[in-house]
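One protein chain omitted, others in place.
Up next is chain A:
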Amino acid sequence: MIVPTRRLLLAAPALLLMPRQAGATQAAMEEAVRGFTGGAAITRGRVALDISPLVENGNTVPLSVIVDSPMTEADHVRAIAIFNERNPQPHVITAQLGPRAGRAILSTHIRLATSQTLLAVAALSDGSFWSDSAQVVVTLAACIEG
């Protein structure tokens, strides 16, 4: 039996502050990304993930992704996908575009369960994948709380 020492009692609140293991993890996100790329290598660059670094309300977070691409029949963005690290599910949105889009830009509003890293991946017509990530701090979480 553990004798409740003064030191143990002082340590008790620290246990309450331990992060809850709720939601997706880095590994889950990587698997979701693999599902999108089919295991192909992803290069950083050409993609710009635009999101506020400090978010007050995780229930609606404006976000936009712009990919540097001429959007011609020969060279265009096929799809853009957004992933997160610590929501209950790693996938956020997958959008299919084509040369008729004119520009590779996508804006939407998302939910964030906690402060985390977001990843945007663009699939180009030549089969290459490009990405950008963004770190976001959230003060009021979404998803879990009623």
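In the analysis below, a contact is a pair of C-beta atoms (placed from the backbone, for glycine too) under 8 Å apart; a residue touches a chain by one contact, two chains touch by 3 or more; residues count from 1.
The definition used in the following text is that contacts and distances are computed from a predicted model.
Student: Out of "Circularly permuted type 2 ATP-grasp protein", "Glutamyl-tRNA(Gln) amidotransferase subunit A", "Sulfur compound chelating protein SoxZ" or "Alkaline shock response membrane anchor protein AmaP", flag the one the UniProt entry gives for the chain missing from this complex.
Tutor: Matching the unshown chain against "Circularly permuted type 2 ATP-grasp protein", "Glutamyl-tRNA(Gln) amidotransferase subunit A", "Sulfur compound chelating protein SoxZ" or "Alkaline shock response membrane anchor protein AmaP" yields "Sulfur compound chelating protein SoxZ".
Student: Touching the absent chain in the whole complex: find that residue among A:T37, A:T94, A:S115 or A:S128.
Tutor: Answer from the full complex: A:T94 touches the omitted chain.
Student: By the contact definition given up top, give the residues of chain A that touch the hidden chain.
Tutor: Interface with the chain not displayed, on the chain A side: 59-61, 64, 84, 87-89, 91-98, 100-103, 105-112, 142-146.
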